[in-house]
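Have a look at the structure below before the remarks.
One chain of protein is taken out of this complex; the other chains stay put.
Each chain carries a letter (A and B) given by its place in the written order, and its residues are counted from 1.
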Amino acid sequence: MKNLQKTYEVTQKAERLFEVTVPQTQFWEAMLYISTQTEFNTLSQIACTDWIEEEHFLLIYILTNDARDQNLMLKVTLGREYESMPSVTTLFPQAEVMERDLHEMYGIGFEGNETLYDFVLEQWNDLPPLRREFDTLAFVHEHFAFKGGREDNKDVKVEQKRRREEAKKQKALEAEKEEAEKPKEPETDTKETQDKKPDTKEAEDGQ
Amino acid sequence: MDNKLIKIFHGPQHPGITGNMSVELDLLGETIKYARTHVGYLHRGFEKLVERRTVIQAFTIVCRICVPEPDPNEENFARAVEGLVGIEISERAKYIRVMVQEMSRLAAQMLWMGGQSGSIGMGTVGQWSLFDRDLMLDLFEELTGGRVYHMYTYPGGVRRDLPEGFLLRLSELLDYLEKKLPKYDSIFFDNATFKKRAIGVGVIPKEEALKNGYVGQALRGCGIQRDLRKDNPYLVYDKLDFDIPVFDGGDVYSRALVRRGEMRESIKILRQVIAQMPTEGAIMQKLPKHRKFTLPKEDIYVATESARGEFGYYMAGDGTEHIRRMQVKGPSLIHGFTLLEKMLIDEELSNVAMIMNSLGICPPEIER
Partner (left out) sequence: MKFNTIDIKGIVSPFSAIGKVLEHPKTVCYPAQTKTVAPGYRGFHTNVLTDCIGCANCQDVCMNDAIDMVTIVEERNAKNKSGCIPRIDYGRCCWCNLCVDVCPPDSLALGEVCIQADEDSNKFLFFPKDSSC
């Protein structure tokens, strides 16, 4: 660990998890140094994230030591246009299958690895699927037919609005009807108020 | 007379294969000269599915990545999200999670016994062990609502509290299993047929085991004592007292004895958890609603010891409510390719199924 801290800048992410970032040009030298001169001599996993907004892939090599109690993440950035990295299969034989997986899913080339044939997908001619521009929903709509029977699905917000408007209209109609039911009154002041009450009562009874 | 090399596909529909994969073999007589593993019959695209879903929606599909043993996946997902967001869970939730992990380990080892004995023709052992596993699944049904896919361990704790009297029923089941395990010794582990088939077959050389990244029983069967629960402890494993069984020999029989030892250690751990379970504590921390639960723009790596070895998850968030990347690496990725293709050279055709079962190769987690 002390060797590592002398040569590279190490950040601690958690209790037993460390991180080192190197530019792509220094990657091979860093990997050789770390796997031979420090205690992190086993490869656990190679992970890759597609940061499409920043236009690069981030490759993370997760290394661990013999006592299996600490992990080191070695991070490298790579361009998105089908670039290549040097393969680490000469240092770690288990990297063969991990690089095959990344080659198939992202289109990253690994120089020195001759086993970059099909891993999981068969006869796949489209974009490498885990790239962010591959839209799985559009792919499904293009290649598969959905079973019918679910066309009467309604959007609840639209339904609520529609029912509110209908209820309002219904109320307005009923109020108009009530107005229309009332008989026409002559234009007198005091007599109107006296006569109105029995009239409205009759109207209610009539309904 | 010259023998020619004959190419056959051992799988994907074959009773001697642990799942849905095939091994392409070149045979000279009955001896294998070249082996290559083919996967791809079970690819469901989990890593891409998770990118379109929020955290709470993704938690429900993570358990389906590994079929024989779903719980380490849920635990890894929960710990990764908790590590990214910075949530601390209560002691009671930690003890319940340890209990679920160890119950799942016992169930997975019983399923392994059925597979390993079936691969050499001893069908009785599988019938017995699957019944005992069924009793464990009954307990899971009571606790989580489902028998195999639990969807129970959630970032922030667990989803439901323990039912009434659950710890008592678990303790009775452990008593029953402790009485049953010596019977498995007399029909399986001490059986002369199994010993004759398994000793000296499928040997892993000790010098390269650590460097090549082998995990789990592949290391412990060679005499190297490594277990994440002791080396890099998580949850409350540092407060519990248990041993790691190790056997020299590096062959199929040593790995079987390691698993037999692990079953007894799991029972020991479960008894301690029942005795030490705190009675108070929140089951689940308060979390934001699902469309507002955002992950910060950071990444993390977590690992859990499953019944077959170290299971690793790399997770990265991007400031929105979706997960940017979740990469899964199970123990079978290395064992199924690098180790198997080398080990099968100069082996006999009849030993392929036995070797695959002893390494515990599980295709669903290779190709998620």
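For this structure, a couple of remarks:
By our rule, contacts are C-beta pairs under 8 Å (C-beta built on N, C-alpha and C of every residue); 3 or more make two chains touch, one makes a residue touch a chain.
Since the structure is predicted, the reported quantities are computational estimates derived from the model, not experimental observations.
For the chain that is not shown, the touched chains among those present are A, B, taking the whole complex. Of the candidate positions B:163, B:278 or B:296, contact with the hidden chain is made by B:163.
Touching the omitted chain from chain B are residues 53, 56-58, 60-61, 124, 131, 138, 141-142, 145-146, 151, 159-160, 163, 183, 185-187, 190-193, 195-196, 199-200, 290-291.
Take chain A: the residues that touch the chain left off the picture are 147, 149-150, 152-157, 159-160, 163-164.
Basically, only the chains that are shown with their structure count from here on.
The geometric centre of chain A is 28 Å away from that of chain B, both derived from CA atoms. By the touch criterion given at the top, residues 13-14, 16-17, 41-45, 47-50, 60, 62, 66-71, 73, 92-94, 96-98, 118-122, 129-130, 134, 136-137 of chain A touch chain B in their complex. For chain B in complex with chain A, the residues that touch the partner chain are 39-40, 43, 45, 47-49, 52, 83, 210-213, 226, 228, 231-232, 299-301, 303, 310, 312, 314, 316, 324-325, 327, 329, 333-334, 337-338, 367.
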